[in-house]
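One protein chain is absent from this view; the other protein chains keep their places.
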């Protein structure tokens, strides 16, 4: 059975780009299976692309080929690559930060720059199209790899794994009675905020049912200061209340139950925000 | 040939949840076919989940397995179940009202509570994640059932069909010269409103081409009072006019032709709205 192709981009389905890209895949080999991860990565946001890939990649069968096209530098000298992860997945992507989280978690075993002389779609009219690498380069090369037309070695030459472009990943800070972190990302649908604090670290200080002092700073200014409960799931809290929970990646997160925390408190993610969780004293 | 898996949720494609859920399915059995019904059910809206499922289920091949995850009570004591309908479909869902319309129309033959000791995804790290049952429970169990790894009996124990949680369904009221009903749901794309009045009931009083007195009340107050035509399809009415038609489920509906009725008249669906259709007197 051939590997599945899983796609994520910032193209949306508002126009014909996804359909053109998938047509190229099917023209390489009509038996290939294509699955949408998402085409709604925020525009040009390679941090989100990296985070989302790491959110779901481990749940797929080994050998699955992921194609991620969030590519603000298309047509410049940024590398087009195929990475092989330490746990056996392939990622076809511009090397522009999209590999950050996967490299940091499971690690990259090998990375190859796509050889455009053999792995780029030739048009009948022989005209160059500089701006749609999703269709002509990433999708095309991924289809050839999935189909077995080329081996991984035939993607192109390797380059050093430590040359892979990455964003900085901030680690949480665990103190005696407090943990400090950042919001790494949000859940844009339900409006939850996900921290960079692991369940393991959090569990050294806190357990389900605890009430915890939560302070959020924006550019150093305190903008949220409340005592919140830590629950196993949303159904345990009152509707409209804010709670702490362990998210689907086993990181600590905040939610407004049946509501939207980001909208209600005008919060977002990124380095401008700090969040701390501290044990509540008896007199608080 | 294995049954198809058809998914509906309120997750959207804005983040990686769908991709993680589908990865679990493909890891159970890469040959399974996954089709999106929709991931845009309004958040936490088990009424809409129930209505939409009933809107499309009958058009699929017998044996198709539907997975519906709109789950405001995730992590509470609400049951996780697999229902077998009287016409031979499987529905994998939290038992929280999602089965209302299908139970009311074709009926449920048997329902089983998912046995989490065997049909829930075990993580390598053995950490519990309470909040993503779509991925770890519903998707995983549905994939095992579709793949033939478990039989329907192996889902878990049966429980009485009349214990299934349902919303109240209001019936239309047919009088001598008038029919009264509610708007059960809208068409959120085109802005049409769908009543709970069947074509059969409506046809006892009205026929295509009739002009009909339509009164809409909101919390008892009349907010719309017009004489509207009843047409077979949109192309027969003037652009921008409001008309009555028989919708794709053979219920009576209202539309603003090439426009959006809900937005134009600030209308919505639910029990706060009543609608009546009455024969027009000669002097009207």
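Per-chain residue numbering starts at 1, and chain names A and B are given in the order in which the chains are listed.
We take it that a contact is a pair of C-beta atoms (placed from the backbone, for glycine too) under 8 Å apart; a residue touches a chain by one contact, two chains touch by 3 or more.
What you are looking at is a predicted structure, and each value in this text was computed from that prediction instead of being measured.
Among A:31, A:117, A:157 or A:221, only A:31 touches the chain left out of the display.
One chain is missing from the display, and on chain A it is touched by residues 10-24, 26-27, 30-31, 34, 43-44, 72-76, 78, 125, 127-132, 135. Within the complete assembly, residues 1, 4, 6, 8, 35-40, 51-53, 55-61, 64, 187-190, 199, 232-236, 245-248, 250, 258 of chain B touch the chain that is not shown.
The rule is simple: only the chains that are shown with their structure count from here on.
Matching CA atoms, the turn from chain A to chain B amounts to 120°, rounded to the nearest 5. Centroids built from CA atoms put chain B at 31 Å from chain A.
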